[in-house]
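Yeah, one chain of the complex is gone here, protein chain that is, but the others are all in their spots.
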Amino acid sequence: MVALGPAPAPRRSAQRTWLWGALLAVPTAWMVAFFVISMVIVVLLPFGRTTNDGFPVFSTSLDNYRALWNDVYLELFVRSVLYALATVVLSALIAYPTAYAIALHGGRYKNALIAAVVVPFFASYLIRMYAWKALLSDDGLVNSGLRGSGLGDGIAFLNTPWAVIGGLVYGFVVFMILPIYASLERLDVSLVEAGKDLYHGPVRTFFSVTLPATRYGLYGGALLVFLPALGDFVSAQLLGGAGTYMMGNLVQQQFNEGQNWPLGSAMTVGMMAALTALMVAYLRATSTQARET
Amino acid sequence: MTATTTASKPLSRAGTPSVSLRGLTKVFGGTTVVDHLDLDVAGGEFFSLLGPSGCGKTTTLRMIAGFSDPTDGSVLVGGEDVTSTPPHKRDVNTVFQSYALFEHLDVRGNVGFGLRRKGLDRRTLDRRVSEMLELVELADKGREKPSRLSGGQRQRVALARALINEPKVLLLDEPLAALDLQLRHAMQAELKALQREVGITFLFVTHDQDEALSMSDRVAIMNNGVLEQCGTPEDVYERPTSVFAAGFIGTSNLMSGVWSHGSVVVAPSVAIPAPAHHGSAEGDTVSVAVRPEKIWLGDHTDEMFRLPGTIEATTYHGATTRYRVAIAPGLALTVLEQNLPRMRAEDRWDPGDRVEVGWLPEHTVVLT
Amino acid sequence: MPRRSLERRPRTAVAVTVLLFAWLYLPILAVTLFSFNDKKSLSAFSGFSLRWYHDLAHDQALLESLVASLQIATLATLGSLVLGTMLALGLERVRSRRGRVIGAVTLLPLVTPEIVTGVAALLLFTGIGLKLSLTTVVLAEITFSIAYVTVIVRGRLAGLSTEVEEAARDLGCTPWQALRLVTLPALVPALLGAGLLVFALVFDDFVLAFFTTGVDPQPLPVRVYSSIRFGVSPAINAIGTLMLLVSALLIVAALVLLRLFGRGTSSLELITGGERR
Partner (left out) sequence: MTPAPGHDHPRCTRRGLLTGGLAVGASLSLPGCAYIRDDAPTDTPPPPSAKAEIDGDLVYFNWADYLAPSVLKGFQKEYGVRVIESNYDSMEGMYAKLAAGNRYDIVFPIAKWVQRLRKEGKLRAIEPDELQNADQVFYSGSYFNDPWYDEGSQVSVPFTVYKTGIGWRTDKVSSMTGSWEDLWNEEARGRVFTLDDQDEALAMAALLLGYDVNTSKPSELEEIKKLLISQKQYLRAYSSDDINNMVAGDAWVHHMWSGDFLYLRQGLAEDPDAFDFEAPREGVPINSDAYAIPTDAEHPGTAMVFIDYLLRPENAIKNMNYLYYPFPVRDALPAFAELADAVPACNVEVSDLENENVFRLLGSDEVQRRAAVWTEVKAS
């Protein structure tokens, strides 16, 4: 899915030596030690319990996995998925026009513009969120501006579902912009021009030529936004309200205040299971579509 | 295979062969790419492996260089079996098709790379590099990065980088393929001159028959992993021994027929007299080939074999004119005529003209 | 050949782009502006002052967090460069089913939400009795960053002819020497780009650091997070401005480097992981 980078088979095979095997062995051992084994622990710990003094220990209890099957959690799970989906849709609505404008109308400033889009995303997410929190608060700069210009009595932006989703879009929209931009970059402009002759009008051309030609960028972006959005806990923590808890918050709470690591691990596993199921469904859908066209 | 018999015939310049291949075989995932190849290349020889792409010539070269392990058979360099020797210990060097220059080093760094590996002292190294650059006429480019050089210059750097190690054999993998036509012709001449000057055995891989014929002392024609024919350029051109060799080098009028009373019957009305061919018996199906430029449309002599025909098409090619002459239903010959000074446009034949084609019997080559 | 642009400007698209830029840069401007404010307010600028930078310079804990984050980012960058490059070379050269499985596993961290990776790392380190500290943060960050390096280096390797390495071996190099003298120098631009990217990512990473940090001075983002939840010292504005500056410089440097040298990978593929076809 997020298969990275081109990896064509080499034209010829190099003569076999121990060197390549050794090169592969060290990082593989690392990944097994620090990633694979850690994931196994995550799956096994839910069978455990917490001791009197608050230590998680292995055991054979099913309670923690069973605890996941709870109306409140299921509702929260649905809510998280909805937020993540809304994030994907909003990101696409913002990212596509932006990528389009830069890729096809950016001229010689194209690279500078796309760099300008990317740069903020590597500059402290937390600080930017906190700045927004201050700017959007009821007495903040934005609301003062609204009141000052006579545009009503100000808006309670913060602590709403939309604030959380806005925070998620803000955090991850770049992962939507870049793949779309990349696919627009590869788009053959003459196709669009031909489309204009054929379909008349830029709108119909867009929907019958440009959009289909760049759909893989859109798919890739959707996945790259959905995954981190579903696991995020910072946005709901900083911008959310009383009813905007997400799965990430739930997990984080078990590990920090809840002091119930086995339950937290069970929630983590639940989250991964949900993600895997959604990913499989998504892959099925996109590959079927790819085959049909 | 007929090739094996011709390939290993004793060499006039003799001595130990520079490169010997014995039953060399390479199988890739069930496909035999090189099939029991036997070959000897003499010291100081300019030897070409010629064949269409995918015929196994590059694989053969890579097995000689050591980049690829033979499935079977052995490679000898200077009489020594190097089949299981890693590339860096083989006394051969390669000029790659892409040149494979080291972009992070300048020209001198590239050329001196091999010698530095051998641990030569600085002064000797500098002198040898300068000499080599002199030889390939790049003395003033020593400090340039390869990316700033033209195609021809890059090619010469690649050559210098390999030659400076004075290998027993220099392997060249289509080194001229990336150059444009004019430059390629110039480089062919230079390469040949260079080879004479340094006296190193060149094993040259190409799919370009002109290149192979004009530069080589000997040419081996490969097809589907086997040697079709091996000999001097004249041998392989004038006396091809297989249908493939005749078809691949130059153009030939190839006709198949049945051997009958010293002639090959290629059509009910056409029996072409042919020299006796060993191993063929009365009634066998054989092929005959005649080069288009050997066929005359007039000025025949008595020794020539002659046939009536009709001009089907005339194509003007500048230095030559090419005719298609029908000699029987469904059977036409290509004839190439020089446009000599005395000829004018109206002297050419036009479609529909009735003509007589003729050639000397020794120009009829029988193939099996 | 320069690509032609379409003549007519789509006004909606341009408008959305302008809004996006405002959205992205407004808070950055606010943070920067109010870091020079002489009062503790984020809504009214009352006068220019360097007092928060002065506070920052004397806030030992915050400075130690800054140093800790720089150390973490440096070590994680070096570690993931070494391991990621080894992995890329190994995957590129060992072409077997086993190699493909390994390749897929190493990319998993890229599609795993960070909170999962963080929880897993916490459980592992606690389970093996490794005390949470800057070391554990570095270990977790390396594990997370290897995939980025591998993706970028593989992109560059794919664009690199295998003949170059063969040429080196032909000229007397052992496989190891060929790697060291020829392949690695050719990878330098990709390594620089990957290094800068990983540095910026790790320097700014909160979630993994949050789960794996211990007694040592906390990484800067974790400290910032605590401050945000429990009331902010405006020195955060100052450090925020500095963090923004550092990250922006690093990223611009990485993008420029990759654009100049990274023929195999474009800066985009680097961040998006490229697009499959």
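Read from first to last, the chains carry the letters A, B and C; within each, the first residue is number 1.
Assume a residue touches a chain if its C-beta (ideal position, glycine included) is under 8 Å from a C-beta of that chain, and two chains touch if they have at least 3 such contacts.
Nothing here was measured: the structure is a model prediction, and the numbers come from that model.
Though it is not drawn, the left-out chain touches A, C in the full complex.
Note on the undisplayed chain: of the listed residues A:28, A:124, A:159 or A:286, the one touching it is A:159.
Residues of chain A in contact with the chain left out of this view: 32-33, 37, 40-41, 44-45, 47-48, 50-58, 60, 70, 72-73, 75-76, 133-134, 137-140, 143, 156, 158-159, 240-243, 245, 249-250, 253-260. With the whole complex as reference, residues 40, 58-61, 64, 71, 75, 79, 124, 126-135, 138-139, 142, 214-218, 223, 225-233 of chain C touch the missing chain.
The working rule: only the chains that are shown with their structure count from here on.
Separating the centre of chain A from that of chain C, both taken as means of CA atoms, is a distance of 17 Å.
Distance between chain centres (mean CA atoms), chain B to chain C: 54 Å. Multi-chain contact residues of chain A, defined as those touching 2 or more other chains: 12-14. Annotation for chain B: residues touching 2 or more other chains are 66-67, 86-87. Across the interface of their complex, chain B is touched by residues 161, 163-164, 166-174, 177, 182, 185-186, 188 of chain C. Of all residues in chain C, those touching chain A in their complex are 3-6, 8-10, 12-17, 20-21, 23-28, 30-31, 42-43, 83-84, 86-87, 89-95, 99, 102, 105-117, 119-124, 126-127, 139-140, 142-143, 146-147, 150-152, 154-155, 158, 162, 165-166, 175-176, 179, 200-201, 204, 206-207, 211, 221, 224-225, 228-229, 232, 236, 240, 243-244, 247-248, 250-252, 255, 259, 265-269, 271-277.
Residues 1-14, 17, 19-21, 23-28, 30-31, 34-39, 41-42, 45, 56, 94, 97-98, 100-102, 104-107, 111, 114-120, 122-135, 139-141, 144, 170, 173-175, 178-179, 181-183, 185, 189, 192-193, 202, 216-217, 220-221, 223-224, 227-228, 230-234, 237-238, 248, 251-252, 255, 261, 264-265, 268, 271-272, 275, 279 of chain A are the ones touching chain C in the complex.
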